[in-house]
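Here it is, the structure in full.
Only a single protein chain was left out; the remaining protein chains are all shown in position.
Labels run A and B following the written order; every chain starts at residue 1.
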Amino acid sequence: MTLLSIPKEKAKDWIEGICFFILGFIGALIVGWFLFPMALYSEHTQPIDFNHAIHLENVEGDTLTEKCLYCHEFYEDGTFAGIPRIEKCEDCHDPESPMGDSLEEKKFLTKYQAQEKEIPWYHYYRQPPCVYFPHISHVKMAKIACKTCHGDHGTSELLPVYQENRISGYSRNIWGKHISGYKEHTWDRMKMDDCAECHTKKGHEEFNSCFTCHK
Amino acid sequence: MKLNRRNFILSLAGGLIGINFTPLPWKLMDDISIWTQNWPWVPVPERGRFHYEKTVCTLCPGGCGIKVRKVDGISGNRAVKIEGRTDYPVNPLGICPVGMGSLQLLYDESLRFTGPMKRGGMRGSGEFVNISWKEGISLLAKKINELRAKGKPESIVAIDGNRKGSTCSLLIERLIKAIGSPNYVRISNMEDTYEIACKLMAGKSSPVSFDLENSDYILSFGCALIDGWGSPGRIINAWSMWHDYNSKEKPKIVQIEPKASDTASKAAEWVAIRPGTEAAFALGIAHVIVKQGLYNKRFVENCCFGFKDWVGSDGQIHTGFKNILLKRYSPDRVSSITGVPKEKIISLAKEFAKAKRPVAIFGKDKGELPGSIFEYMAIMALNALVGSINRIGGLLIQDGLPLKDLDDPVLDSISRRGLRKDRLDDAGTEKAPFTHSIAEAISEKAEEIELLMIFSSNPLYTLPNTKALRKAFGKIPFIVTFSPFLDDSAMMADLALPDHVYLEKIDEVIWPTGLQYPLYGLSKPVISPIYNTKHTGDVVIQIAKKIGGSVAKSFPWSSFEDVVKYRVRGLYEAGGSVKYNADKPVWEMIRKREKPEKGYSSFSDMWKKIKENGLWFDVPDYNKCSFSTPSGKFEFFSHVLFYHKNKLKAMGVTARNDEAFMPHYESQELKVSGYELKMIPYGMINLSSGWMPSPPFVYKTIFDNQLLKEDSFVDINPKLAKSLKLKQADRVILSSPAGNIKVRVNITETVPPDCVYIPMGFGHTGYDEFIRGKGANPNEIILGRRDPVSGHKVWWSTPVKIVKL
Partner (left out) sequence: MKHEHNKPLHRYGMVIDLDKCTGCGTCVVACASENNVSVRPDESDKKRFISWMQLYMITNGKEYPYTEVCYIPRPCMHCEEDGHGNPHPPCVSVCVATATRVDINTGIVSQIPTRCIGCRYCQAACPYHARYFNWWDAYFPKGKGLERYLSPEVSVRMRGVVEKCTFCHHRYMRAKRKAEAEGRRELKEEEYITACTEACPAGAITFGDLNNPKHKVSQLIKSDRAFRLLERLNTKPKVYYLSSKEWVRRMADNYLPEELKPVKPLALRR
């Protein structure tokens, strides 16, 4: 029995049915590929629109990494400071004589520095609490440049909008920029497999042991 | 195109298939699985910069050096771990479990008063209403002024658990004195008995310490050496040196105790003795030493008084200690009293006397409770016989810390009149002439108390016979607590003016218990106060200022720290050191007679360093052979006691003639028919039995034959269990003439058949769900005779019976 042998009325029904099927199919693709990612992440703007590029010009350091480390420093015990505290900012920023006349600096000086309040930054690259990531092993010992993993973040003039997964609560930068799981750059995703991939590539399979990154 | 049922289903099917070609289900699955790893109610500790802050632990008089690991997070500073300091002379390694876990005491909000409070509901209900500090202080000052105006300042009583000689205790004592009340009552412990024994035999109320690290033979009369006696950080470290398999310098440790306790099990030798016969045993050993001529003739002849018979100034012939020993304490008699075989007594005596630097140590259990004077005297005499007094490796009698004294408070006529009244607890009167305070006695005089102030103590828990005391508390119209914790006593308070918890404040360590060299420790606030609490030292000053008049004049300082700084000047004048080199333990310096480097250039430099490192110490010079007694010697025959000979009967001393003034044995046991068993309480190092609550962490170290849900256990011998037809963990009622407690039985061979051993530290009615209602407090039914000399309750043996439930 072929389609042609079906009576015309019935064939029309079938075609109509297939259309509905395709409609549902396409609808699902739209939902899955476009609407879902939009709904999955909540967006937050950072409390201060920080300009990395300007800061990079004004800090000491021979290489880009060294310049990054000027603010994102290592403490004596080897722990990584992450986003610096206002204490660090105060090294340069003085309420008496602001560095420039930007509104953002003013915001910093009046809203945070004057009130001795830390800035509630959103962390793009913060690993979950069960994960241990020693920056010092990567930056100091393995001599990996910041750029390798964080891309152009350090030279950007604007901070991207922070996107947080509504379900898991993690930053989109950690849990995958592309919804498909496709990864173009190192900084697109920082999940366990990405760590392992790099370790393996660099010939450090021993660091794929669970207790290297988990706590 | 028509949307009928079939087409709708087809579109759904299309959607269902289509969705699988999108990341949605896979991503969703991933995210949900991650979500299940991050329940919002599982706390995520904040990250931050780590650092350590050094300070001194002031939870007990042990005074261990500690460092606190802190995290500086965005939302502030948190303390996350306490560790032992390796650069502090008291505890070269770790600390005790209670100190280790006590961040919970700081951070457990339901254990603490979060600010000054007034009683809200019924007494004991634990309901409190917030008030301001100003209101709280003026309320108390008003009460005091009213009582003073009525001419009844003596009805104001303070119970203080701060260490003797600490600045806080001095300020409290001063406040009470300035108000005009003689009733400043300190909670007593082993050290108060040490002082009385010293007063009687060495002429001065001095602290007693033991140079254990330098001795080669340690005869321990029931000291729970590894269960928290003295300064646990120090003693356990020494214990470790003594038990190093490869070390060639090991002293022999002999534990004399009825129970196969931890110390007894781990000692080289354990002598199972009948409870309460330690004095007889010590004198039995002394007998053998004297009889065989093994005593240290040089010391006994040159530095002691009353060894041989002598003629008094009145021409009367007195029997010497030697003859008393020889006549009354033969191994046969001592063996029948103590239950220790005669041969054992003789062999131990020989070993002890022949050792190079032997020492006999005393103070039962953890030393948190006072002991029996004649027992302490007997063991001191034993030390004297072998010349181990003020000798390296021996028992040391030294003056207290050279802190500056405060001058006398200003008194007005009300105060002067009040201070002439007798104390409520009979301390210092005819009945107990040498005693500073007898806290447990106040329960008999509760009617005379109008205002009770409780400082750093939990009398309703730690004093014997708490049942009677609880009743007495009910009669006191106004009770003020300064405790930071919602402890058993604080629950009965009408007003709470809470102190900081130890890590939040500056506090002192006044010469750790039993340490062989003077040491002053100063703790600093390592974390800023997390609640609206105030340092009691400061509050006392503020109360005095609020009271006004002569009381305010007695307190010219602006803060507690000012007073501490003033007193520390005394240390500066005495010399000493603030610099400790961990490679050179102080006990080694004592042996080598080395003096430490001063480590400071001026007073302000010294003060800065003490505040920073929390340490001042000195290396004393021993081998002093002069004492402050009337004879100038160490007295086997106590002149001080002899001067009070008319009072002996009133005090309750049963011995007659010369023996009454010398170390002797008299049974202190209370016998009540129908209560044939002896209940002996014991302390545990992993459970606080004092006023500090136990951090919940320590309950992990408690076995389920010590505590099972709400029931604590008493240890009984299998023979006793058999005769009472009891099985392991059976519920029983333990009753003494003072009352009953419900417990379970733990059947163990570690205890003698006629004794029931019960742990101290359970059975609180205060605090929170971690501590409250867990087990039974032996203090509720402790009923003992009073020690004839000190007047303190003999706590270590109570007649009891067991009834199966």
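A few points about this structure:
As a convention for this text, contacts are C-beta pairs under 8 Å (C-beta built on N, C-alpha and C of every residue); 3 or more make two chains touch, one makes a residue touch a chain.
Given the structure is predicted, the values throughout are model-derived calculations rather than measurements.
Contact with the undisplayed chain is limited, among A:45, A:63, A:102 or A:137, to A:137. When the omitted chain is restored, the residue from B:107, B:566 or B:603 that touches it is B:107. Across B:19, B:707 or B:756, the residue that sits in touch with the chain not pictured is B:707.
Among B:113, B:270, B:362 or B:661, only B:270 touches the chain left out of the display.
Only one of B:14, B:97 or B:596 touches the absent chain when the whole complex is considered: B:97.
Listed here are the chain A residues that touch the chain not shown: 74-79, 129-130, 132, 134, 136-137, 140-141, 203-204, 206-207, 209-212, 214-215. Seen across the whole complex, the unshown chain contacts chain B at 37, 39, 41-48, 69, 71, 78-84, 91, 93-97, 100-101, 103-104, 106-110, 216-217, 226-227, 232-233, 236-237, 239-240, 243-245, 248-252, 260, 262, 265-266, 268, 270, 272, 351, 355, 530, 685-686, 695-704, 707-709, 717, 748-753, 769-770.
Note that in this section only the chains that are shown with their structure count from here on.
Once the centre of each chain is set as its mean CA position, chain A and chain B turn out to be 56 Å apart.
On chain B, the positions that touch chain A within their shared complex are 1-3, 6-8, 10-19, 21-24, 26-28, 30-32, 34-35, 37-38, 44-45, 47, 49-50, 74-75.
Put simply, chain A touches chain B in their complex at residues 13, 16-29, 31-33, 36-37, 40, 75, 77, 79, 81-82, 85, 118, 120, 128-130, 165, 167-170, 175, 179-181.
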